[in-house]
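Read the structure below first, then the notes.
The complex appears here minus one protein chain, its other protein chains still in place.
Coming up: chain A.
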Amino acid sequence: MKERLYLYTRFERFWHWTQALLIIFLLLTGFEMHGTISIWGYEKAYIWHVYAGFALIVLTAFGIFWHFTTGAWQHYVPVKEKISQIIHYYTRGIFYGEPHPFEKRPDQKLNPLQRVAYLFLKVILFPLQLLTAFLLLFYEWWPHLGINLNLQQVALYHTAGAFAFLFFLIVHVYLSTTGKPWYSHLKGMFLGWEEIEKN
């Protein structure tokens, strides 16, 4: 039996997709500045990276506000139940058509593994990346702010963060295809409505 659920509000979808585009763009321009790829040239890559970074900060500020005012932050509180079943599902069950052990509901949209992954993303990776970004941006002001670091260290942390984002992106994009049918999660993220299988 299938049920149609409204899971993602309009703001949530806007936030998700804008963030996705900005992060992909930041990865491209960032790796261009890193010297790995060449698309736009250093100068444009640098300027656009800075502007895209600011855009992401503004978006994140709205995102944080939204999470707290709507209580959506509660979706990220880690829980212990069913973790081993979910791991079993992704390593075996999924290949044999077994049902997902976790049931998505508007009041618990994220499965326990997702909770941990997104919590890590939000409280570790984002802050690390934003903090190092600000440090790099205001490099010239360090002596006046009493910051005693060197550019290389900070740049390396920022690069490590970029790799972590890229890693996340690869896995995340793949996992978005594990719905039934494969595009059902994607469709949900676009339209807000997702068809969920009921056991």
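In this section, a contact is a pair of C-beta atoms (placed from the backbone, for glycine too) under 8 Å apart; a residue touches a chain by one contact, two chains touch by 3 or more; residues count from 1.
In this section, contacts and distances are computed from a predicted model.
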| item | value |
| --- | --- |
| Listed names "Cytochrome c7-like domain-containing protein", "Sugar ABC transporter permease", "Isoquinoline 1-oxidoreductase, beta subunit" or "L-serine dehydratase", matching UniProt entry of the absent chain | "Cytochrome c7-like domain-containing protein" |
| Candidate in contact with the missing chain, chosen from A:Ala72, A:Leu128 or A:Leu166 | A:Leu166 |
| Contact with the hidden chain (one of A:Lys2, A:His34 or A:Arg105) | A:His34 |
| Residues belonging to chain A that touch the chain removed from view | 33-36, 41-43, 46-47, 50-51, 94-97, 139-140, 150-152, 155-156, 159-160, 162-163, 166-167, 170-171, 174, 177-178 |
